[in-house]
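Rest of the complex left out; these chains stay put.
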Amino acid sequence: MQKKKMTNPLHRRKKSRAKDKIGKAPGTVTYLGDREKTQSTVHTIEYDDESVAEDFTNDIDAILVHNDSKSTSWIDVVGINDEAYIENLGKRFGLNSLLLEDAVNTLQRPKIDEYDNHIFGVFKMLYINDAEELVSEHMAMVLLENTVLVFQELKEDVFEGVRTRIRTKHGRIRTRGADYLFFALLDAIIDNYFTVLEHINHKIEVLEEQVYENPKPEVAQKIQELKKEVLKVRRWIFPVKELVSRLIDTESPLIKKDTKLFLRDVLDHSVEINETLQIYREMSMSLMEMYMSNMSNKMNEVMKVLTIMASIFIPLTFIAGIYGMNFDHMPELHWEHGYLYVWGIMIFLLLFMLIYFRKKGWL
Amino acid sequence: MQKKKMTNPLHRRKKSRAKDKIGKAPGTVTYLGDREKTQSTVHTIEYDDESVAEDFTNDIDAILVHNDSKSTSWIDVVGINDEAYIENLGKRFGLNSLLLEDAVNTLQRPKIDEYDNHIFGVFKMLYINDAEELVSEHMAMVLLENTVLVFQELKEDVFEGVRTRIRTKHGRIRTRGADYLFFALLDAIIDNYFTVLEHINHKIEVLEEQVYENPKPEVAQKIQELKKEVLKVRRWIFPVKELVSRLIDTESPLIKKDTKLFLRDVLDHSVEINETLQIYREMSMSLMEMYMSNMSNKMNEVMKVLTIMASIFIPLTFIAGIYGMNFDHMPELHWEHGYLYVWGIMIFLLLFMLIYFRKKGWL
């Protein structure tokens, strides 16, 4: 079997965590991911029913202006490994350091924390990139009164649809406040989980075909990798349902009642995603079961061929052996048709065995 | 093994969802199913204790008249891929766009949402069609004060019995209001789940027989397909129990107290269906286990035949080989009865082996 190194998706991360985090005081803002170090860029969109204004700036004072305005602002911080900048920015927005630590901690599991005047959420964007690989991108968002502050790890994201709706005034997004924007971003994240499910489903289908047609050892290995991928995705997706449900029950004035109606829709989707993941888990276990059953079938096939060949020819060879003996007195050897008789017996035996095996259903 | 492409029941759907839904604003009414595009037709039945009137019309104004009347009306919209029409109709009934989105979203899992003046439910009709296939048809219903508004995907449905009872004044349906009609439709849906269970049960029985008699690889494949079908059906049926239970506990004045008594009956059935599905799941897992055990048995059979044949004839062939050697000095070859003696030894060995194998229970 060909060697294949399977990289454990949880490994590298823990390693860095163990190294980088232990001994540090809680609340130390530390980026733990492995993306290349870049400067953060900030993309602000300020909009109300009538106008939209977009801006790219790193200047914290300029950014804070948006927060103070009456219109809704979406302040999108792209790149979270410039820890000092993030800490500065956060402090100016009045965010505490534990929150900022979670915002850049790429290992943080999904969470929602409510504070007196803001709501903080950590989620994972999962999407399939152009190379057909599953990307897991850390993101955090803070809902303030008129502003949503977003921290995202990479330039790529799943929010293009939301931006378009803001720019083109499509749907109700322009007429509603920051809480609706918060919902819209969450909705975009969760809608993309469906593409991830589709991706997993496609893998299951491909493996299913391979299991039935050509169950090589590599297929078993791929099934195990699939199981791990499902485990990993579930790890990021599973808590979301509980979090959204808590968001719906919140008494915070930051989330208005009719936005909760939309959140209930998001909750429905989370439930559905969790159920589907559960189904995929059972399917991947069935796949392995099917693989093992097909292996058994192939073994049976092999054994049948051996048994048939051996059972037919070993007795015939024995008969030939008999008349290859060199005894002085072996009358059959001197019969005129002895040789023909032996052939007769052999052919009879052959037919007998063939009929027997056909009856057994082995031929 | 013969190639068989197993179509994953969850695949095509997610694909369309992923494509069609992502980036759209929430509340966009989008049909996601794959049934052919047709115009919606609306079948109205207005009835009270004394009279019944049926009508087929597409005219929204004409339909609204039924809603305003004091008698009970059942407005049945057949065909839900004419999205614009559905949206118009819905808005005239005062339904919000999130609700309408769910009504035509064939991927929506079963749900019940309570609003101030209507109750909205999404369910799946599951039934066996004439071609003995399991059909899953999306449907949604809205309970208004005197009206039940139904959206169904196909002309076929499971409500023929309810229609007959209304027309023939059988049972108490004509004397009771819209909430009883709502219950009667739900009851009809759930009663049909029993035929689906029967269908699954029949498949289990057929597979059981095949596993015991002729455990071919195809049987294992069919068992896995059955397991998937059970997973899929459970997905649609499982949430119903919780939903009905919430309906019973509702404080909405739309559902009267004595209708709740009937709903409790529906709840009992949902519980029973879920339990039966669970039993089927365990049965299908046992089937696979039995299949594997039968495979092992067959392997044992094959190995026994091989072992018996080889163990008997290989030693005999060896003896024949001995006396086929060409040594100058082999006294046995020149004995008068040497050949007979050898036959004697061989027959003795044969009998010895046969007795040994019979003792082992292999013959």
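As written, the chain order gives the labels A and B, with residue 1 at the start of each chain.
The definition used in the following text is that a residue touches a chain if its C-beta (ideal position, glycine included) is under 8 Å from a C-beta of that chain, and two chains touch if they have at least 3 such contacts.
Bear in mind that the values here come from a model prediction, so they are computed numbers and not experimental data.
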Q | Overall number of sequence copies in the complex as this file defines it, 2 displayed | A | 5
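The rule is simple: only the chains that are shown with their structure count from here on.
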Q) In angstrom, rounded to a whole number, how far apart do the mean CA points of subunit A and subunit B lie? A) 26
Q: Over in the complex, which subunit A residues touch subunit B? Could you list them?
A: 160-161, 164-165, 170-173, 184, 187-188, 191-192, 194-195, 197-198, 201-202, 204-205, 208-209, 212-213, 261-262, 264-265, 268, 271-272, 275-276, 279, 282-283, 286, 289-290, 292-294, 296-297, 299-300, 303-304, 306-307, 310-311, 314-315, 317-318, 321-322, 324-330, 360-362
Q. Inside the complex, what are the residues of subunit B that reach subunit A?
A. 1, 3-6, 8, 10-11, 14-15, 17-18, 21-28, 98, 107-109, 111, 113, 214, 217, 220-221, 224, 227-228, 231, 235, 288, 291-292, 295-296, 298-299, 301-303, 305-306, 309-310, 313-314, 316-317, 320-321, 323-326, 330, 332-334, 336-339, 342
